[in-house]
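Shown here: the complex without one of its protein chains, the others still in place.
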Amino acid sequence: MEHCTTIRVRYAETDAQGIAHHAGYPVWFEEGRSDFLRKVGVPYSQWEAAGYFVVVADLHCRYLTAMRYEQQLTIVTRLERFRKRVIDFSYQVLDEQQAIVAAGETQHLIINANGRITALADDFYQHIRRYLGV
Amino acid sequence: MEHCTTIRVRYAETDAQGIAHHAGYPVWFEEGRSDFLRKVGVPYSQWEAAGYFVVVADLHCRYLTAMRYEQQLTIVTRLERFRKRVIDFSYQVLDEQQAIVAAGETQHLIINANGRITALADDFYQHIRRYLGV
Amino acid sequence: MEHCTTIRVRYAETDAQGIAHHAGYPVWFEEGRSDFLRKVGVPYSQWEAAGYFVVVADLHCRYLTAMRYEQQLTIVTRLERFRKRVIDFSYQVLDEQQAIVAAGETQHLIINANGRITALADDFYQHIRRYLGV
Partner (left out) sequence: MEHCTTIRVRYAETDAQGIAHHAGYPVWFEEGRSDFLRKVGVPYSQWEAAGYFVVVADLHCRYLTAMRYEQQLTIVTRLERFRKRVIDFSYQVLDEQQAIVAAGETQHLIINANGRITALADDFYQHIRRYLGV
């Protein structure tokens, strides 16, 4: 299951090399998965309202081609794994010609309001699964 | 009353013009007042622990000279006004030759845990005043 | 002359107060004027290609209501002044109910490739004016 999100490189996201700074890509990945969850009908704000905070445990990003100010990019976000304790997403960043300019993966854990690692309760887990269609 | 904070321009803070992006300066001002409060003995984390969230209501910044990666800057932070409901700070950004490269002002309001504008309780206000020496 | 740009508050733009951090607003203003110039037909990348770098000389922002993750905002960008040496923009940030949640102004100077303050050449100035309809 995957969803596409379109973004445009902001001037503030460029650096003195004249290209999009590499620390901006994790933010685009986050926008990709935010948009993914919103589109399937379980926006992340709903998770926090239910007491579940999804944190990033692992981030990997490969940079293939430099991007510049004003370029329009598509983030293709794919849900790779959905468990009660761990969630994996992968991402491809495409330019206007649909060439892959970057790719990455993130792994996420579930934290409760006290900041402790937890598992999604079965009813919330099943609720999300229905929307994800998995 | 004023305090000096030294920072160095990060590569991530530059933009495609090869200079420090203007949206980074408010972050440096924030570092300046964070450091100011820490140095006088009432770090901002202590305010939040007491239930007071200091928000920015107004920001003004003048940019005189462009700064570049690796330049070392001094933020001179001055407390201009301290009331139970409003706090004003001003800032000067100096380069290595002590020339002013930017200046600004921020105005702050006090918010409680419910997000409503409030006033500092008298005991907390007097506590802070003692540290500020005002 | 004004144009509207829609943005959504990114998670990365929030801070520990649970609201959009104040240093993100200048970035939204920049997106507003980038989008403005693109829509009238003279995208900023065209200015840099012509050897003109538009820098921020003055920034003012007033924060009226805190914004949160996922909220959709409209940036209303208005060109207030267009001269060969100075350009002024103003901004209003509206929430979904069209209430003003922030407002601001920026003043810009023109810099050449050597980093010196300059004026737009008359032909480029007239070219831009035609697109701006001023």
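Miscellaneous remarks
Note that the chains are named A, B and C in the order they appear, and that numbering of residues resets to 1 at the start of each chain.
Simple rule for what comes next: a residue touches a chain if its C-beta (ideal position, glycine included) is under 8 Å from a C-beta of that chain, and two chains touch if they have at least 3 such contacts.
What you see is a predicted model, and the numbers here were worked out from it, not measured in a lab.
Listed residues A:Cys4, A:Ala23 or A:Ala119: the one in touch with the omitted chain is A:Ala23. When the whole complex is considered, the residue among A:His60, A:Arg85 or A:Arg129 that touches the unshown chain is A:His60.
Annotation for chain B: contacts to the undisplayed chain at residues 10-12, 27, 30-31, 34, 38, 43-45, 69-70.
Hidden from this view is one chain, which touches chain A at 16-17, 19, 22-24, 26-27, 30, 48, 53, 55-63, 66, 111, 115. Counting over the whole complex, chain C has residues 11-12, 14-16, 18-19, 21, 23, 68-69 touching the chain that is not drawn.
We take it that only the chains that are shown with their structure count from here on.
Nearest to the overall CA centre, using the mean of each chain's CA atoms, is chain C. In terms of their C-alpha centroids, the spacing between chain A and chain C amounts to 27 Å. Among the residues of chain B, those in touch with two or more other chains are 16, 19, 23.
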